[in-house]
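Certain chains of the assembly are absent from this excerpt, and the rest are unmoved.
By written order: A, B, C and D. Residues from 1 in each chain.
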């Protein structure tokens, strides 16, 4: 019996890795493995359809709230048995929580993305820039970039979420994880005064022209290209932005954490975990489990993670050849807590509204009040307040 | 049996012939439309249970600022799209000459018609791309800097509509060419003898003969304007921040991204009502001209 | 003819006129040329920002090969054909049958059925999205080419029936009476008289339906998931996700998607205007 | 032997009563021509016989079989249409063989029938052409050939020659007559053209508003029309109709006169019951009017020439007869038309005296216009 997989890999190398793993498994198990890859954004739409009808045996998705939305509706298969059998809990540590709901496991974390600031060392050298550590540093950094004729922060908000990511980072630095999660869970108002400093500072940055002009025209890849082409100083994203860099330029890419905005607040980071699941309506659930076990073997998982620069979920993998990954692994050790990402932490309905709202804010900061009021209205509707 | 068939075939044959089309069309298309209206009275996330909320979705829609943005954009589409028939006519007039090679040029003019809207969307995204795009190139030639039209909430809809006009104009042009083929030579001759020329000829002799074509061109254009979805999806996904959304896209976004199928269905129903006004106008026109024996 | 033909003897005015038309045509297709030119550029030029200057090297072959080797474009292409060809045939068959009945038989409800076909054809697609998806789920056809084919045939039949009905109605009544008087059954009349006569309309309609179906994006997104069934339009959208600023590759992909309908059109264009003239342009 | 019989045919189009109780019996081999004003129901009647229209009531019997409810293809008829209705996508041979092919006859039989019909019509060398490549007359022949191949019991023609030009029409008319003689088949022929009706018919049926006004041989209808309608319908230029009053009754002989018209004596078919002073209509054909010397006692009408038309050797005069009360003639009320069978040197404005041929006067009853004058002999007038 066939095993069908739907992936949403934008990174060609990672896709190739997945395909060769699939082929390897196919040969070993003597089955035919089909990999259907979809555009990342299109996949978000498609999964809602295929989980209900025409489900594959394996699909890639996001852990956390996004996974739970499907779990609640019984669309993902409980794979606690696989966890038991393969003793994954021993090697996974904290990330296991991201795929756990009500004590049962519904997926395997494939890799974590640590979000933060990326820059080119050669550019920083060229213009004499330093990594900003504080709010003041950041403002100074921005001015210096502008004087040098490059954009301080590359961002492309066409796909909406990069703006929300910026918000997450700032909110984590200003309000800390608990308050952030309260907001994500619909327990806190978007009009809460605690958010005021976040938007104040953000607005100041926008006002000073720190971000890519016309960012709504660009996707994140185009923005990343600006960074690669030395037209911008830094960019807030995950390590996957390396795909915009040529092999030769990669060594120049460096990571830094988001500047500290309020020293009183602890160190929290945004760390989102992707995962792989077996749809409840999969036809070949046993085959799917066999595949997952194969896929999750350290060497296979490592091969899959290698091109994307994601943080491995298993701590028994050999250290990565990628310095960025190792930096991320190091960083995670000192972090006091992590959020996933705006659209993974909040209700999908809320997320959609929020993503649009933040994009609008970045383009039209003067509409802050209207935007927040609107988001608050959406929150009230969704959480029936 | 044989004779029974021979007796009854005068009504059995047509029934059998038309049945497949009717069945398929009615089940897939019309029933779906009706069911969608039914869904709009529910809250539904697309797989769970449907919860009856009556007019709740409509009430919410009434208070949704995005709805009015979409509605306004639909209006912009509608108004701007009305440029398609006259421009289409103008090009049709331009190429309606019998000169060696004109046939080939005419066919080249038709190309935008056969392009996928995804293709057109990609083409125009490329045209509009800040800094690199054709538009930027042209502005630069005049020493100006092109606005990033797709990220400006004021320009974005116009920019998309212009892109969408490209194939639409072509469609109108094709219709008008067909119409111009059918002009009565004698009427034109009569007009010329009466001294009508140029604009007068067009206004008093040619256009009146093209009313049927114009009617169809307008109908197709209105439908195209109200249905606009692909281009928006491809070029901006409704952005920036919903400012280029139209009802069709908002419906899609609500259903697919926000998982609010009931709400989406309500938007679709409103779109349907707007369309229904137009469909009614169209049908009465058709039925009336049928009755006139035309 | 309007506008007035330029006399054949006026050779220079004719040449100048052609020149003017060519210039308008160039402007008209300018966006297309832009993208064709871009598809010829090498990746190095595109990455380096050299998009309009003299190309340092020509990347045509690389670009077009990349589209087929780096992505399942060939598969998408095949899928599109698998979807489009049966859809076109299905639509032509159903609409010819329905158009024949609606134009040649007077019965109560004739006008109503006709109106529903026409009206349904104007429905916004979105209103059908959810129920059609549900229907395909229930028929266990979701994510199959059959789902797309069924939907396209059903939907396009509305438009096509309007078209064929008008066309067949425009044929002289006496031909049908003659056939009847000679003892041809209604079905024989359809096969031997009506269909041969509506061939130009069928050709025009085939082109239109082909482009409509080939170009569909919305339903491709709603009803398909797998690469093994996805048509080129959805495939192209995928490509854009992968190659965001590799405009040369995107352009190449875009051109490839556009080729079949353009070819189809040029093959059949002889009948196109003629077919439309009778069928579509009548109320 | 009766080949075709129509019994009380009625046809309604919704509220419109297009045929009203048509009764007609056609003998084997007859050539029946139906004439009548536009919209009188000629085509409707023909299509009803063919089965292309369903009759509302009545019976159609062909060679003794009641075919009223049968399909057209089963009635044993063949029809030739005004516009030929040839299938443009088939060759001549295919067109002609179509009916047999639909009846699933063997190919050899079809070919033989087509060849035979083509030979009769002299189009054997055209069999591979398409209708578009043929001239009007050839197309018409193919249409007839198509009818012949089916060897029907009754041929139906609906204005088959009206799309041809004058010369071709004359030629085809003669050919059709010969064909009829050759095949000996029953034919029903609808036309607008008087000449066709007069020259081809064994009997003419005059229809008017869905009823049959008169049936008879061409000359019978021409010489002895039953009523004013038939009298006015046949003959070109039309018969002149004058409003007259009954002056005197003398057995079967009456005298009529009118202002501007000298008293005239007319023989009646039967003694009349009409009283003196009754208004009647007098009919006289243009060719029964001659110009006499001004002042001659034969001059019944005096007037002024309004228009002269020269037709080869005939001359038609439209004479303004002053206060003479004429009824809807071609040249408008108040005019009288005379047709002289010689080239007459008249010019407009000239005064003339007209003589009405005493043996050629018709008298019509006041209502319905029934003919009350005596019947004329058909030959040797």
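Here is the rule we use: contacts are C-beta pairs under 8 Å (C-beta built on N, C-alpha and C of every residue); 3 or more make two chains touch, one makes a residue touch a chain.
Just so you know, these numbers come straight off a predicted model, no measurement behind them.
Although the view holds one copy of each protein chain type, the assembly as a whole is A x1, B x1, C x1, D x2.
Definition applied: only the chains that are shown with their structure count from here on.
Touching chain A and chain B together: C.
Farthest from chain A in terms of Cα centroid separation is D.
The geometric centre of chain A is 94 Å away from that of chain D, both derived from CA atoms. Separating the centre of chain B from that of chain D, both taken as means of CA atoms, is a distance of 57 Å.
For chain B, the set of residues touching two or more other chains reads 10, 46, 129. Those residues of chain D in touch with two or more other chains are numbered 71. Chain A makes touch with chain B in their complex at residues 44-45, 48, 51-52, 73, 75, 157-160, 213-217, 348-349, 352-353, 356-357, 359-360, 363-364, 374, 381. Looking at the complex, you find that chain C touches chain D at residues 172, 174-175, 177-185, 188, 192-193, 196-197.
Of all residues in chain C, those touching chain B in their complex are 1-3, 5-6, 14, 17-18, 21-22, 24-25, 28-32, 34-35, 38, 49, 51-52, 94-95, 97-98, 100-102, 104-105, 107, 111, 113, 115-120, 122-132, 134-135, 150-151, 153-155, 157-158, 161, 185-187, 190, 207, 211, 214-218, 232-233, 236-237, 240, 247, 250-251, 254, 257-258, 261-262, 264-266, 269, 272-274, 276-277, 280-283.
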